[in-house]
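With one protein chain removed, the remaining protein chains of the complex are shown where they sit.
Then we have chain A:
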Amino acid sequence: MEKVKKKIGSFSFWNWVTASIIFRLILIYFPKNLNLSSRPEVSTPLTSFRRLAEGYWLKQSFMSPYAGSMYHGSPLLLSLLGPLTINRIEGQPNHLLYSLVSVIADVVSAMLIRATGQNLRLAYLRSLESLDLVKQIEVSEFLFSGDIAALIYLCNPFTIVACVGLSTSPIENMAVILCLYGACSRLIPLAAFGWVIATHLSLYPAILIIPVIFLLGCGPDSPPRKLFLQRHQQKEVLNQSKLPPRFSWGPVIHFAFWAFLWSVYVLVLCGISLKQFGGLWEMFKSTYGFILTVEDLSPNIGVLWYFFAEVFEFFRNFFLIVFHVNILFMILPLAIRLRHRPCYLAFVYVAICSMLKSYPSVGDSALYLGLLGWFVNELADMQFSLFLFCGYVGVSLLSPVMHNLWIWRGTGNANFYFATAMVYACLQIVLVVEGVSAMLNHDRKLRNLITGKPQDAKS
């Protein structure tokens, strides 16, 4: 952490941002895009650029974009990004404009992450002040978590690869970040818009409604409310103004109203663009239905493809239900335990989704790793961080090698590639579990500081 801080001190934030943008632009100008757009790590059936182009071509030739089982994205993306899939500028590669859009989306996401991070840091400092813990925890050594998160997001190789590899995940990530930013800055229509678009694009962000409601109801992350009560009990004075606000339903209802409005709007737009081609039912069947039934078994960095390629047909439905319910099962316990930290809750949800979703890509990992940067101060005591870092590096080097051995050379075996996917899943599990544990320990530490007891049981 010290090193990171020094680095950030020596270089200014904006230098890093420009460097990452220039790096992206250089990569874009490589011939054939370095073949990143057909890597299984980058382009899943949902985010693939080639499938988007195919959907656009089908639509241009007056067929339903969902006619074959090629395109599974949103019809809105088709209308907005489809025209960029064909050659617009003479003498330039086809994907140039589209890549520029991805770069812009990445930069916008990074800026939103930075703004949200600053917001969170201010809220954290405020709550420490009201707990009179400013002295005990050296606030002066606090990192600018917003800047760090934005830089992690921008300079993460996963983000760069997803951006240069022409997948649609930069756009999906931007929608998720827009939703969190809107909720943090109490811009309710923006939050609702982000949530509706993110859900529309990739279904899984739907569960972010819980952190968004907490954010709108009680404000950004703070230590548990009962710590404040305890603090004031100790002081024997109950200063109502210093307490965090109670849960208020007003903004939530406001949010629900806007979410309803935006979803109606989005559905109407989709309905208009698919009017001749089977309407909305066709869209739901080949987007959400495709996500939930895991029909495409092409290899990706997830674990479901090999499982469903191997499992007996008889049990397929059972396991489909089990794996999807696994995401839902964890929602409630996490929401109860982390309700006072809605942004962290959102991070955990995003991480769990990107681990358990049917067609994960590195773009999803890029999102939660970026969000992780918000909590550098709170998670300073996290265990296994070096192990996790090395694990991520190792997997991202080994996985392409195993894929190459299996698919291109034919000397390897599917099991080797699957093994790297399993390791990757385990790493994510360790990250989520340790992250949650570190955050709970951080809360315990604060409480112990308040009650004046020595920090006893850690983990």
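FYI, contacts are C-beta pairs under 8 Å (C-beta built on N, C-alpha and C of every residue); 3 or more make two chains touch, one makes a residue touch a chain; residues count from 1.
Definition applied: contacts and distances are computed from a predicted model.
Undergrad: The hidden chain: which UniProt name fits, "GPI transamidase component PIG-T", "Histidine-containing phosphotransfer protein", "glutathione transferase" or "GINS complex subunit 2"?
TA: So, among "GPI transamidase component PIG-T", "Histidine-containing phosphotransfer protein", "glutathione transferase" or "GINS complex subunit 2", the name matching the hidden chain's UniProt entry is "GPI transamidase component PIG-T".
Undergrad: Using the definition of touch stated at the top, determine which of A:I321, A:A380, A:V393 or A:I407 touches the missing chain.
TA: Reading the full complex, the residue touching the unseen chain is A:I407.
Undergrad: With the full complex in mind, choose from A:F214, A:F228 or A:Y306 the residue touching the hidden chain.
TA: From the options A:F214, A:F228 or A:Y306, the contact with the absent chain belongs to A:Y306.
Undergrad: I'm checking contacts with the chain that's been left out. Which of A:M70, A:L97 or A:L446 qualifies?
TA: In the complete complex, the chain left out is touched by residue A:M70.
Undergrad: Touching the missing chain, which residues of chain A?
TA: 38, 50, 53-54, 56-58, 61, 63, 67-70, 85, 295-299, 303, 305-313, 322-323, 326, 329-330, 333-334, 337, 355, 406-408, 410, 413-415, 418, 422, 425-426, 429, 432-433, 436-437, 440, 444, 453, 456-457
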